[in-house]
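The structure's right below; bear with me while I get my questions together.
Part of the complex only, each chain left as placed.
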Amino acid sequence: MCRWMAYSGNPIPLETLLFKAEHNLIDQSMSSRSADTPTNGDGFGVGWYGPRRIPGLFRSLRPAWNDFNLRDLAAQIDSHLFLAHVRATSLATVQETNCHPFRHGRWLFVHNGEILEMEKLHRDLLLAVDAALFGQIMGSTDSELMFYLALTLGLEQDPLGALARMAGLVERTGRAHGVNQPLWMTLGVSDGESIWAVRYASDGDAPTLYYSRDVKDLATINPQIPQLLGEQARAVVSEPIGKFAEIWSEVPQGTALHAHAGRIEVLPFQPSG
Amino acid sequence: MCRWMAYSGNPIPLETLLFKAEHNLIDQSMSSRSADTPTNGDGFGVGWYGPRRIPGLFRSLRPAWNDFNLRDLAAQIDSHLFLAHVRATSLATVQETNCHPFRHGRWLFVHNGEILEMEKLHRDLLLAVDAALFGQIMGSTDSELMFYLALTLGLEQDPLGALARMAGLVERTGRAHGVNQPLWMTLGVSDGESIWAVRYASDGDAPTLYYSRDVKDLATINPQIPQLLGEQARAVVSEPIGKFAEIWSEVPQGTALHAHAGRIEVLPFQPSG
Amino acid sequence: MCRWMAYSGNPIPLETLLFKAEHNLIDQSMSSRSADTPTNGDGFGVGWYGPRRIPGLFRSLRPAWNDFNLRDLAAQIDSHLFLAHVRATSLATVQETNCHPFRHGRWLFVHNGEILEMEKLHRDLLLAVDAALFGQIMGSTDSELMFYLALTLGLEQDPLGALARMAGLVERTGRAHGVNQPLWMTLGVSDGESIWAVRYASDGDAPTLYYSRDVKDLATINPQIPQLLGEQARAVVSEPIGKFAEIWSEVPQGTALHAHAGRIEVLPFQPSG
């Protein structure tokens, strides 16, 4: 189990949400409210859209809570849209190429959850990646593989459609190997303008996911920056940030979000294919 | 708060106690039973006495639970006496020179706790270190400084006496700076033949410390190795290892232990001056 | 370009050859005699056969020359057969899973060189790995892939035959993608009893490789340990260790070695299959 967050709104220092809010993502790296894996100390990453076409990426195999470089960068860097992730793994090695977000061109991708019995599906799923993209896979996680499958299936043209096709492919591949309910996930994806997020599990019991309904709610998590975020600001998080649980709406099972220009569409999500 | 353990007995693979026992030290690195700091992910170290005069030392800034080198070394290396430590800090930087054990010649030193308001005492305590030893201080922790103060005050000739003088020096220095109860600690020290341990706090409320009374008890924590440890085996731990809490004796407040050749002496400990 | 060494003989501390010999492998990590890449600072590893069935493995992404853990372990650990490697890469990420040696059961594998235009061959070569082994590939190097191809093709039953079939497979796959001379390599392989080594390039111009003809020669590189290595000791190295270049025999192009029980067989090596 991991924890992630995505923010879109006025440009703010990354630290505003990563460090200064109560029960922020960095706090969650040491003690999330998850009963199963309270510690998310197996590396972290942050991807942000700034002045360049390609988003910036800072990933480290250290726990987020004791990385001084992260503190400094989060204080210096402003962004109108960023994704951050703290990792907990019992499977893939802790190395930077296994840390989220994953990046392809302008696209960033974060994941929480897993493909069950991945060892049975790994080879077939890898083969399904477009040959032109194959060489860009740098790590050994199911997460990065899901990203490259989604890219293969049209993520850049039709994000939610491609994510549904990716989910369908994983489920069909699982069933072919006797794994009937392989998917258990939340996903976050961005192209620098929109945030797409998905909560889905084959058995209907995916990890938690929340979104902020209104900027006035978001602002309450950090009273020092009430007007900073802007009216169109939105956030999507694995676990509520800030102390007021009521400002966060839980994303229902089998649901996708599309956050753009201050609006959040809530849509059903089903694997397709 | 940190967690540490010391073992003396028949030579065994380090992994026997570090990884294979229930609720072992590596498990404690991710989820100790301490309410305040369940996570001890700010580096780790292990020091062991083997075929050389100088003990081996392996320290890393990674969390113990995700370090594959530690797993491999703990499987390969046998030792009749070793100390291991998992670190949690909100103060000194996470770097190898701040990881325990600290080593000087044949001596190893581990510490759990802290010198309160250390910033007020740091300079004066550093000045009290013997000039010939001063240049060997590599890190920035209060722990390493306490070790070099104890060495200055005769650790190699009179271990418990030197630890008492070190504690006395810290308390006097504290009071001189308006810090009336500066010490809150458990310590473990070895020269490769004995283990000395101390539980002491200025206010009488030091962190927990336990020792195993008899090898038959120790053996129960790992049923796969019942005869391996030998009749003289003993262990000292911050927190019980194994599932049977009853095999461990709590070290009382203000107490020192001396484990040697299968016997454990339990002695009162008071700072001296 | 990387640098590696393999030793077989009396059990000696790893440091005897890794640190104490002149122009040793750790020196070569900072300044090898190779004109193209004098610096091999992109991680290192050492694998050694000791008291367990499975060899030990210590790999790190730091430069070998500044890793204190390596110094300590090399001083503490004795082995009768070990392989060590310092890495230089412009291709794959510097992470522990990309450091040599690679290990499978009792087998260790090191590599110097590269598969040219690997990006064209990668997918097809990965598909050729036995499905049962596929999931054990942890990193992203051509080196590890060559090891798993050799395992697929029978390394454990017929080492030099499997290496020849692996080389043949790579060359055929290369030609199918328009890469006519894809292989440029030296290899070192061991099962804890023998060392096999190969020097081969498709164009006949493989990196250098040397072996020691006689233990009296080997002993001269460290006058402090003249009788220590034993009469059957042999070493294979990318680049001579010690100052007397004349004690090393260059392995000819297109040649395999088999060192066992003090004898070194020198055999022609040709890709097959």
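By written order: A, B and C. Residues from 1 in each chain.
As a working rule, contacts are C-beta pairs under 8 Å (C-beta built on N, C-alpha and C of every residue); 3 or more make two chains touch, one makes a residue touch a chain.
Predicted model, so just to flag it, every value in this text is computed and none were measured.
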Identical protein chains in the complete assembly, only 3 of which are shown: 4
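Here, only the chains that are shown with their structure count from here on.
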Same vs different contact residues, chain A with chain C, by half of numbers used: same
Centre-to-centre distance between chain C and chain A (centres being mean Cα positions), rounded to whole Å: 40
Of all residues in chain C, the ones touching two or more other chains: 96
Complex contact set, residues of chain C against chain A: 93, 95-97, 119, 122-123, 126-127, 131, 134-135, 137-140
Residue ranges of chain B in contact with chain C within the complex: 48, 50-52, 54, 56-60, 68-69, 72-73, 75-78, 96
Chain A - residues contacting chain B, complex: 30-31, 38-39, 41-42, 61-63, 65-66, 68, 89, 93-94
